[in-house]
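For reference, the structure discussed in these notes is given below.
All protein chains of the complex are present and in place, except for one that has been dropped.
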Amino acid sequence: MKEIIRITLGLTIACLIAGLIMGGVFTATERAKEHNEYLDIRATMTGMLGFNAAHPAPANLRFYSLYRYIIDDKGNKSIGYVLPLRKEKKISYALVIIGLDGKFKGIFDLNISKDKVSKVEERKTALNAVLKPPTIFTYADSTIIAKTGPKLLAYLLPGEFSGFKSIIKVMLALNSKFTITGLEIMEDEEDPGLGAEISQDYFKNQFDDKSLQRIKTLKVVKQPLPADYRKYLEKSKWEKGEFTKAEIDKIRNKYKDHNICALTGATITSKAMTRGIKGMVTKFAYRIRILDNALKQDKAPVAF
Amino acid sequence: MKLLKSYKLMSLAVVLCLVLVSGCKNKHSYISKAKFKGNHNIIITFAGEVDTAWARDAKNYGIYAKPDPDIQLKISKIIPGPDKKTVDLYFTDELNQNQPHILTVKNIRSNGKDIGSAVVEVKKLYFGFLFSILIGAFLIHNFVFTKYLGLCVFFGTSQKKTTAVGMGITFMLVMVASAMMSWAFYQFILKPFHLDFLQIVVFIGLVSLSVQAVDTVLRKINPALFKAFGVYLVLVIANCVILAVPLIIANNEYNAAESFMLSLGAGAGFLLALFLMSSVREKLELANVPVTYRGLPIAFIVAGLFALAFMGFSGMVIF
Partner (left out) sequence: MPATTKTNFQLVINGILKENPIFRLALSMCPAVGISTTMMNGLMLGIAVLFVQIFSSCTISLVKDYIHPRIRIPTYTLVIATWVTVIDLTLAALAPVAYKQMGIFIKLIVAFAIITMRLEVFACKNTLWPSFWDGVGMGGGFLFGMLTLGFVRELLGAGQLFGYDVLGFRPLLFFALPVAGFFCVGFLMAAFNYIEIVYNKRKKAVN
């Protein structure tokens, strides 16, 4: 009996000490971890807008985040957007509710600050204060609007869809007319050399300059890339002065309506990418128009 | 052997229950069935006859994918069935069959009378999803040959068929037991209290507990069985797979049925891998292998060949 007590006591003490150590390290490193993630995403976004060491981003570049929720009030569904409002030079966040028919339904002020709004849990708490049960809300997706002053630079859409092996996470950049201006693969688990080639320039840059109309009918073809197109796509390998501006424009116009050439040995991945991006862009274009109309109805002082 | 039989019966009973439970979701008093027929096509079967004129009007139908309630899908054409009980709906865009779709049928007219509206969920059979997790863990994402986990134990116990099968079965039992416990722990204790960083410790603790429990139970109930399998129990702890499965369950937020399927598939996959490997290795003992390759090196190369073969399963989609 004594043995068992000694053993249990020993184990419990060891577990407690271990738990304390881990808890301590967790609290110490949590902030740094989140900060790193934040910087990483920021760097990707700025890169996608075309800024780098050679062309640094202008000082008035701002990112505004919209978070879309699906609100279910006893079977009646509506779409809710958590978005920033500008009131006397200060940014505050509000929930705008739009019915499924596109009509503006209401706007509620949220008690949440700018640095907390990117965290799922904080948004949940703020929304719980406004949407009381039995109303339930589910997070759908988010959009980031990049502006320099009054000019809309791009819509940045993080999104994910299923690929060949598992989920592929991407970030799309669209201009104000919903033409794709950039695509970054954030996460994927595809086979190296086969599906993982989606992150190579010669595949992902094919989506650039595709207009909304073209995306709706975009297909994947099992053809090799034409030699000049491939050279044009691999932007990072251009030597100085290899392409004149006229030549760049010529190639861009020649291929901007071309279908997507599949990756060798990775047709399923190529099709999944095209399907996923098609869905993301068409749904976003539809929704942002509805949001714009609804906001006009209310004349809410949105920050973007 | 008796213990094995009772385990088999138990798992069969569980599977049957799952089938029954999952089949109950599609019923509605006016609509007996609504399911995906193809990439662009849904077929509705009504409980009684419906007027053809009403059936042909696209305005009486509303359909959206569950995660996108604000996007109504466009119907391209409607073909009512000859028996007046079925209607084929064709859509312009491809349907994402992996998402459940909500179908609203308004103002159903049957024999001139308006009998009301109905809302049903159209989705692929849940049992199909569960089965695909099982087959996934068993073949497509086989933990030994495709995910390269559990190799130490794998190479250690695959020399003879009897050892291999013994290890495989013991592992399967402990796997299912500890995976279910880990799921329960994660859902009811770790998540609500934001103790996610204790995942590793808790899961491995539960594994040790399961091993200890199975050890004690086996000792008391069936000493003969314990003599045969007992020695493998200790090795189970050193197996990477036993920790990987709870981590996957936590990451993907599986529910109880899905966790059960995953752990069963993982255990069965390990058993399969061991069985295949031991069959080959027994034959290799009699072959003329060069001195430097004898023992482990040749075993690794054989495993590599198996892994190549299993690569053929990748990307397979059933249901």
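We call the chains A and B, going by the order they appear; numbering starts again at 1 in every chain.
By definition in this document, a residue touches a chain if its C-beta (ideal position, glycine included) is under 8 Å from a C-beta of that chain, and two chains touch if they have at least 3 such contacts.
All of these numbers come straight from a predicted model, not from anything done at the bench.
*Asks:* According to the contact rule at the top, which chains on display are touched by the left-out chain?
*Replies:* Taking every chain of the complex into account, the missing one touches A, B.
*Asks:* Considering the whole complex, which of A:Ala18, A:Leu152, A:Ile167 or A:Val221 touches the chain not shown?
*Replies:* A:Ala18
*Asks:* Which listed residue, A:Glu122, A:Asp191, A:Asp209 or A:Asp298, touches the chain dropped from view?
*Replies:* Going through A:Glu122, A:Asp191, A:Asp209 or A:Asp298 one by one, A:Asp191 is the residue touching the chain not shown.
*Asks:* For the chain that's not shown, point to the residue among B:Ile189, B:Ala256 or B:Leu296 touching it.
*Replies:* B:Leu296
*Asks:* Which residue numbers on chain B touch the omitted chain?
*Replies:* Listed in rising order, the touching residues are 147-153, 155-156, 197-201, 204-205, 208, 234, 237-240, 242-244, 247, 290-293, 296-301, 303-304, 307-308, 311.
*Asks:* Go through chain A and note every residue touching the omitted chain.
*Replies:* 3, 6-7, 10-11, 14-15, 18, 21-22, 25-26, 29-33, 36-37, 40, 187, 191-193
One rule holds in what follows: only the chains that are shown with their structure count from here on.
*Asks:* How big is the gap, in whole Å, between where the Cα atoms of chain A centre and where those of chain B centre?
*Replies:* About 30 Å, centre to centre.
*Asks:* If we count contacts the way the header does, which residues on chain B are in touch with chain A in the complex?
*Replies:* Touching chain A: residues 67-71, 94, 96, 98, 197-198, 201, 314-315 of chain B.
*Asks:* For the complex, give me every residue of chain A touching chain B.
*Replies:* The contact residues of chain A facing chain B are 15, 18-19, 22-23, 26, 70, 77, 79, 98, 100, 140, 162, 164-165, 191, 268, 275, 279, 283, 286-287, 290.
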